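Excluded from the complex is one protein chain; the other protein chains are retained at their positions.
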Amino acid sequence: MNDILIMIIISLGTLFILLAAIGLLRMPDLYLRMSVTTKAATLGVGLILLGLALYYMETSITTRVIAIIVFLLLTAPISAHVIGRAAYFVGVPMWKKTKIDDLKGMYNTKTHDLMSGFEEEEKPEAED
Amino acid sequence: MKSLILKTVSTTLLPLLILFSVFVLLRGHYLPGGGFIGGLIAAIAFILHAFANGLTQTRKVLRMHPGFLIPIGLSIAILSALAPIILTGDPLMTGLWYEKDIAILGKIGSALFFDTGVYLVVIGVCLTIIFTISESV
Amino acid sequence: MTVFLIVILSSFVFSLLLFGIGQKTFQRMTWFAALLPISLFIYFSSFARSIMDGEVFNFFTSWVPSLGINLDFRLDNLALLFTLLITGVGSIVFLYTTQYLKGHPKLMRFYVFLSIFMGAMLGLVTSNNIITLFIFWELTSISSFFLISFNNTESPSRKSAIIALTITGLGGLALLAFAVLAAQITGTLSISEMLQSPEVFANHQYSVILMVFIFLAAFTKSAQFPFHFWLPGAMKAPTPVSTYLHSATMVKAGIYLLLRFTPHFQNNSYFFTTLLIVGAITMLYAAFQTLFKTDLKGILAYSTIGALGIMVFLIGIGTTSSITAAIVFIVVHALYKASLFLVTGTIDHQAGTRDVTQLGGLRKVLMPLAIAGFIAALSSGGFPPTIGFIGKDLIYEATLNGGLNPTLLTTMAVLTNILMVFAGLLVGVKPFSGKKPEALGEIKKPHFLLWFMPMILAALSLLFGLFPAMVEALFTKNITPLLTGEASPHLAIWHGFNLIILLSAITILGGIAIYFFWKPSHKKESGMLKFDAFAPKSLALKFADLFQRISYFLTRTFQNGYLRRYVLIILVLLTLVFGIHVFINPRIFLELKEIKALNWNEIVILAMMLVSIIFTVFTKSRLSAIAGMGVLGYTMCLIFVFYGAPDLAMTQFSIDTLTVILFVLVLYRLPKYLKLSNRTNRLRDGIIATSFGTFLALTIIEIMNENPIKSTTQYYAENAYTLAKGKNVVNVILVDFRGFDTMIEIVVLSIAAIGVFALLKLHLKKHEK
Amino acid sequence: MKVQFLLNILLAIVWVFLTGTINAVNFTFGFILSFLVLWLISSSQEKQKYFIIIPRLISFTFYFLYELIKANLQVAADVITPKFYMEPGIIAYPLNAKSDLEITLLANVITLTPGTLSLDISDDRKVLYIHAMYVHDKEEFIDGIKNGFEKRILNIVR
Amino acid sequence: MSIEDYLTYIILPLLSTSTLLVFIRFLMGPTLPDRVVALDLLITIGISIIAVYSIVTKRPSFLDIAMIFALIAFLSTVAFSYYLEKRKRNE
Amino acid sequence: MSEHLIIYPIIVHLITAVLLLFFWMKPKIQRYISILGGGVGIVIAALLFQRVWSSGIQSIQLGNWEAPFGISMVADTLAVSLILLTNIVAFALAIYSTENMVSSRVKFGYYAIFHFLIMGLSGAFLTGDLFNLYVWFEVIIISSFVLLTIGGRKIQIEGAVKYFTLNMISSIIFLTGIAMVYGATGSLNMAELSRIIPEIENQGLIQTISLVFFIGFGVKSGVFPLYFWLPASYHTPPAAVSALFAGLLTKVGIYAMLRVFTLIFPLGEVNQIILMVIAGLTMFFGGIGALVQKDILRVFSYLIICHIGFMVGGLSLFTEVAIVGAVMYMFHDIIVKATLYMMGGVMFRIFGSTKLRNMGGLMDNYPRLSLLFAIPLFALVGIPPLSGFWPKVSLFSASYTAGEIAMLVMFIFASLITLVIIAKVWNKSFSKDAPKLERKSSFKYFEDFSFSEKAAYVVPIIILVGVTLYYSFFAEHFQLVAARIGEELMNTEHYYNAVFGIK
């Protein structure tokens, strides 16, 4: 019974990972690819690790599994964030069907400062 | 890198990672791990911190030049290697073991001190290298 | 015993002492230097009586006994002859120089070198150990290098010195080769012990090699054709040096060597024939050359070479009388040649020129010198009653009784001697006779020593000529039997009227005739220079030049500054090692069933590994290459995971990450990654890399068939926990079993960190570079 | 001081879990260790009192997991089916969250849920730029987040 | 079918296949960020593989590798992003 | 206590180096510590030498694990002699560095790395474990990289890139060889290997692996055609560093060859021929290279190569006498090559340049210095009875015994070309007049030095010249040592018994 549960959980995890892989391959631009992968893969790994914890049913292993999962949850979005941000700087193109780009023109290409669009209301500070 | 998110997370991660590195160091004798990999993890924690917060900030956290960890670590390693010569007259690097088990750490021996030396050297080395490179752009 | 050692080494100590005295003090006490040769001369003379009675003195101190090299000196009659010449002529030269180079700023240095040289010569002729003989031999070469280049600021002096050193250095090495082989054959390094088995070299399987080496040694030192050309160049040295080196010492060393080892080659006709031929060519060639020289020292140089040729020629005849003739001729030549050189020196010193075409009528001012020159010229020409006459008699006697072709030998000897007469007269008589040319100007009277020293030597030539028994008793009586085993012929000035006297007369008359009818001139000299291109010297220099150019070419070709070439060569070599192994030792067992047993995971890993390698190699972006490297490292990690190496996987992964970070931190400064190499290069490198990889893989597969017993691994498995108290065996190895590796490894890391720090942070100021 | 102490305890607990040995000695060791670590790095730490709100955290976790799985399935469908139904875009999302922690949490959560990706935060911390896969309507999208994740996170943190 | 066999014959190959797909994206690029994303995902999948393998071989200690992977992996992503931004700024 | 003596030569320099790191920013103190460490090093090396000389090969098992399970350290006569020489050179260089190394270099760890390097050399000489040897090599390499590059100017960096690449490749080759040995034998202990390897059936494979080692060591020792890094880099760093490199680094490669090809893979016939050919070519190319150079340091660089040929040649003849000759040559070369580069440093200070054409007049202007310099120069040539001469007796002799007249001719060639080159150097820098050159404003010339500064340059040279003279006139002492080394190397059971504690 337990084994079946584990098998199901792991299979689910594997499917999510496969999904992420396919998504990475299929999606038309970088941002979309990241969108797909960050979560699907994290979820997939999380599930597989969960299966592992269930399989061993030991405190030391469970704690480690939790540690890994927490860590992945902390870091995966950051990876996506930093690389996405950098990609935008470098000018990695977006899919042609992209509807809006609020970020356009907000970055100072020299200093990498990012405006919010609300600055004028407070103190207009000139950059040199 | 100017990223609020990264900054926040790296600050949180720093103590966690250091803790983890000590853990890896201590259990090396029984399971995968040890001074080397432990030192690397600790170094990576600081490097991450430096990426997010800038070098000056990380230096403040460290409070000393990482280079000083090198002679300190080396001294610990050398002393633990020399200990048998001084204490029991056995050859260099002979393992000395404290009779009883110590909680958490298990058996305490010169090997552990040695590994601690390795740990410190690795941190010192990695940080010296990375910091030096980042500084001299 | 020790006294003798001290005597031999005294010259070296003395030179150090002079060096210590310092230039300034020494200038005021130059006479002090002459004390050395004079006291040594007296010392060696003291042995004369006993040695004349056939006694031999041995002096032995062990030095490097494990090589058989000892301070083993032996004073026999042959050695005595040379020691007396060395110290005797030495005394005269030392004294002469005090005036000749008076006030010279480097006078002290001159005596330092000269003393060393004298000591080396003494050691050479008294050594009974063949290696010590070689040692002193080399010391004569090196000290003569300094003497020849004594005028060190003049480029020709330096050049001549290098040529002389190169030629004699080559000979020296040949001598060492000879010495070592001789020692191996005879089982001893002691020359006298070697003689216990005479003819041992003559029939040995290595006799040719032995001869090549000893000839090379002797011919280079004694300036035999075609190695003679260093000698005229050596005339760049101050005249006292020329006097010393070319009359009594340096060049005679080769003759000494030949004489010493003649007994060993007894009955080897190649040995003697070679000597005969080389000696003959040398003497004829050199004697002929004297016709075209205008510089007094140039004439003397060639007449010296001629004389040396005669000596080799005489040894080559190989009969008792010829050996005796050679010995006597050594004495004859030493006396008249030294005298003539000194005469030349004084002329040069007083008149400021040595050009024979410019000189004449000096007898008015330099009468005593003229007398000395005249006597020396007579001895040189073999006029009775000088010792030269006896010497020439002996030569003709030897050629007339010489084995092969007496007529030819005698003809050659006569021809040479005629020219020697001419040369002697040209140097000893010509400057003093006739009218003094206007150009010469005022000539001052020389210092007493400047004419008295050559006079002593000239007087000796006369004295020995009048009392030849002295020479016989002192030298030939004992030396000849030593070398030939037969008694020496009796020396006398008058053997009655015979063919020899006739030949002597012809020689003298011929020489005088040439002297009167052949006027040396610059025109003739430069006319002769046209043939210079074919002279051994030019050929040797051309060869040296060619060699230099080849050297330059080869060096630049191999060491061309291109790192990739260097790498390529190393790798090609390694490829060859594996390649040749694979081809001559094919033991490859490919098991295909193993490939069938692969599962999907493994295939994926291998495929990824392969593709990431290809990607890394061929990608056009630097960063992509680094990312590819990351993937490659990742696949390595997976392999480590699957095959039971968790520690490795962890370490590899973290190190890879750090490496990537390092690269990234460094790289963004760099310019774009260009495709720089051309297609041919890529193809060539590709072929080398591929073949290397293939051969290596095949070799690895071969090694994998070895299944060694791993006792160490087994020991670790059993004892890691019980003895080293750890359960992670890899870690136990790292911190305990092989903990020392780790200890050093962290040192390596530390050094790397310091290095990085220093490399980037250290900026030297200009004055610190 | 109090916050630091709490953080210290928390780290000690993490240590106990990491090592898997639950007893007093190990806890004490973990405590000392984390004390040292905190001492080492304390200078730049901005202390927050966020660890006391564990229950809210747990409830948030479940909400988050629910959202995660739900949206994942949505994207899965899009990925697997041949045609794309996406309407992507980058949207400037005005932030209510103020502190570092709030913003970071929000941004991370947004990224972790399918279809959205936090790209950057403006320097004045007023706007979070989000890349989204399905932008039917900008306002609707912003409201969704405002009332969903942001509200809950602020609930926990504040 | 035991759980070990199931994991060995179904799950591991599936994960390997995912790896392969991601790797293809890595190769295709086209931009460096694409590759970095692929690398990141590759490592994430690696964690899964290691986890599954740990069950298959009954060696829980493999989990430590997974832990290290998780800890360190994103550092290289950060580094690459750092590079991209710095490089851009330099130009 | 006394059995620990074996590792003290390593420990002394290790501790000195670590101590120096603690005094990072205090150049003055560092200088004293370094000289002190060097002095202690000599004493310990001498004690160890005395011990080995009186009671035979010593060994110690690190970690107290019986051989072959731990790492064995073995002090045989070869190792201790080299360690003694190394320490003498190191001591001299420690003094020399006080003036030759500017403070800023010292502040960036020069002395620490210097002592790490000496430690590395001692370790390499002492270790009885193949992999451990690799690790020591890496210590040597990395320290030499650092010494070569710090404060790097253009040419120094260029040289360093070449030095680095080729030495890295050589390390990789060496490690490849070690892996193969482990694969074929399952052991890394050199003594144990000496027993396992002859038992292996596939000797063709073994010979091939041994060639891998040869190429690895060949790069380090600078044999043809693997030496390219050497002339490209040795003239670039400060004199103290070059002297250290010239005296000791290439010799480690030779040491490794001697060790490996006597203990582990006794030279087979084919390999013997290969080594001979390579030795001959090394002498040839080194000689002609030196002949055409116009910079005194480059001349010396090529002469290093040329003379490596003597040692490899000695090894290739593979008789006891030949090994003795090679070892004798090695002793001589260590001292003399170090002295030459130190001398080069002084000449650089005198002339402000190392180009021969910018030199001259040493003999007239510095007669006593010239006398001092003449000794190493003539020793290099092998002017008897100076040190370079003694090995040739054995080498020449061994050539006959082996029937290798060609080898003998190459020895003669190399000796002669060295003679010519040194005579040329002498003429250009000592004899001829100094050219009138403009004085560089930011350069401190030798004549401007204070007495103590001059002493720091000259005293170490005097020390090493003293050793040379000792070697020259008491060659018997060296010859006895070399003879014992030859015996030990050719009869491996001494080594084996020492490691495995068999009496």
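So that you can tell them apart, the chains are marked A, B, C, D, E and F in the order they are listed, and the count of residues begins at 1 in each.
The rule we apply is simple: contacts are C-beta pairs under 8 Å (C-beta built on N, C-alpha and C of every residue); 3 or more make two chains touch, one makes a residue touch a chain.
Keep this in mind: contacts and distances are computed from a predicted model.
Missing chain, UniProt protein name, picked from "Amino acid/amide ABC transporter ATP-binding protein 1 (HAAT family)", "Cysteine desulfurase IscS", "Bicarbonate transport system permease protein CmpB" or "Na+/H+ antiporter subunit C": "Na+/H+ antiporter subunit C".
Of the candidate positions C:25, C:407, C:526 or C:677, contact with the unshown chain belongs to C:677. Among C:23, C:66, C:192 or C:652, only C:652 touches the chain that is left out of the view.
Here the missing chain is touched by one residue of F:28, F:153, F:440 or F:477, and it is F:153.
Not every partner is drawn; the one left out touches subunit B at residues 31-32, 36, 125, 129, 132-133, 136. Contacts to the hidden chain, counted on subunit E, fall at residues 53, 56-57, 59, 61-62.
By the touch rule set out above, subunit C reaches the unshown chain at residues 552, 555-556, 559-564, 567-568, 571, 590-591, 594-595, 597-598, 602, 606, 609-610, 613-614, 616-617, 622, 625-626, 629, 632-633, 636, 639-640, 642-648, 651-652, 655, 658-659, 662-663, 666-667, 669-671, 673-674, 676-677, 681, 685-686, 688-690, 692-698, 700-701, 703-704, 710, 712-713, 716-722, 727-730, 733-734, 737-738, 741-742, 745, 748-749, 751-753, 755-756, 759-760.
Keep this in mind: only the chains that are shown with their structure count from here on.
Chains touching both subunit C and subunit F: B. With every chain reduced to the mean of its CA atoms, the largest distance from subunit A is reached by C. Among the chains, the centre nearest to the mean of all shown protein C-alpha atoms is found for F. Between subunit C and subunit D the centroid-to-centroid distance comes to 85 Å (mean Cα coordinates, whole Å).
Multi-chain contact residues of subunit F (touching two or more other chains) are listed as 14, 21, 62-63.
Multi-chain contact residues, meaning those touching two or more other chains, occur in subunit A at positions 22, 34, 42, 58, 61, 64, 67, 74-78, 80-82, 84-85, 112-113.
Those chain pairs judged to touch are A-B, A-D, A-E, B-C, B-D, B-E, B-F, C-E, C-F. Listing the residues of subunit B that touch subunit C in their complex gives 28-37, 40-41, 43-44, 47, 67, 70, 73-74, 77-78, 81, 92-93, 95, 97, 107, 109, 111, 114-115, 117-118, 121-122, 124-126, 128-130, 132-137. Subunit A meets subunit E in the complex at residues 3, 6-7, 10-11, 13-14, 17-18, 20-22, 24-25, 30, 33-34, 37, 41-42, 44-45, 48-49, 51-52, 55-56, 58, 61, 64-65, 67-68, 71-72, 75-76, 78-80, 82-87, 89-90, 92, 109-110, 112. Here subunit F touches subunit B in the complex through residues 1, 3-4, 7, 11, 14-15, 18, 21-22, 24, 60-64, going by the rule given at the top.
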